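The chains shown are only part of the set, and none of them has been moved.
Going in written order, the chains are labelled A and B, and every chain counts its residues from 1.
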Amino acid sequence: MKIDYKVPTKPERRMCLVVIDMQECFFEEEGSKEKNKKAIDNIAKAIRSFREHSRDVFIIRYMGDTHSEKEDKSIIKEIGDISGLQIVDKYHMSAFQNTDLTDLVINNGYDTVLLCGAYAEHCVMASYWSAYERDISPFLLEDAVIAYTPEKLSSAFKICGTFTMDEMEENLRTTTIEPGCNSTNNRMRRKYWYLK
Amino acid sequence: MKIDYKVPTKPERRMCLVVIDMQECFFEEEGSKEKNKKAIDNIAKAIRSFREHSRDVFIIRYMGDTHSEKEDKSIIKEIGDISGLQIVDKYHMSAFQNTDLTDLVINNGYDTVLLCGAYAEHCVMASYWSAYERDISPFLLEDAVIAYTPEKLSSAFKICGTFTMDEMEENLRTTTIEPGCNSTNNRMRRKYWYLK
């Protein structure tokens, strides 16, 4: 059959924020924080905006072996206050593989994730495509993703669906989340929609 | 919240038949077919009934290494004509692990599987619990499951939800499957139920 279902517009998306791998061990190279200052500032700004609108923010940490000499797995302080936010630890590239992120997203009433963080061509892309397998729609937040080269960064944006910072702010103003909409009860009612 | 969603009754279940590991290599022991004649006959009968009602039957074959000396992985002829039925090969205990059974079930309009075959305490139980992880409801078909001991068989029936042969026949008479109800289009419409 030809696809004829409707999808939410950008302002309608029931969307939370997922911040990927903003850890000291991934900024070991001299000057790497300065070079990515604009993206880091935008990530900090996005976290603040989501919190102000009582939308969930999930902080992802990679805990496996890395190519880095630096052992420090802590979140860089430059993204601002993350106290009280849910931390999700992972041992693979995707933020969804063997983590509880799928249910954190679904059970808090979302069906869409807005991804930001590092690195575009590794864990961000892996998480982006992995979201689809969990029936969650992913978008990248423009100007808030970090890559090893500008060319890889622009390639990621050409391939993936994106939100600008302005579109993000519009979504936060427009859409209200119903936290219980994906409760077990409600999911099962949708599964058995055909019962009278 | 307290669970308050409605589930289908047994006659309402949108149910297909899954026949597990009825292969020569699992009947190598002298007399094992005779000993399980009643179950084998009921499996043959269930296959015929499902086909008569144009309900899908999926034949599962384990293709990995076994404890058997017998290499023959073919389906035993005693379960009758399986020509034209979909064969699903697996390399693990569960019929759902790394196979396309989930989508064969869902995309043909079902949300429930009726399991029969061998062996209760291994691949049948593994498939039963694995179905839940795929959001598919499993039942065992009484008198159509084989175990290594009568005690293990009765234990399986005490733990799992079951259908009798009569309940199976009633379901086949009562419920009509809408093959397209779980198409991509329809699944997405249910996912985005909140769009106007």
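Everything below uses one rule, namely that a contact is a pair of C-beta atoms (placed from the backbone, for glycine too) under 8 Å apart; a residue touches a chain by one contact, two chains touch by 3 or more.
Keep in mind the model is a prediction, meaning the values are calculated, not measured.
Peer 1: Total subunits of the complete complex, with 2 given?
Peer 2: 4
Here is the rule we use: only the chains that are shown with their structure count from here on.
Peer 1: CA centre of chain A versus CA centre of chain B: separation in Å?
Peer 2: The answer is 38 Å.
Peer 1: Going by the contact rule at the top, pick out the chain A residues touching chain B in the complex.
Peer 2: 1, 3-8, 12, 111, 135, 180-181, 183-186, 188-195
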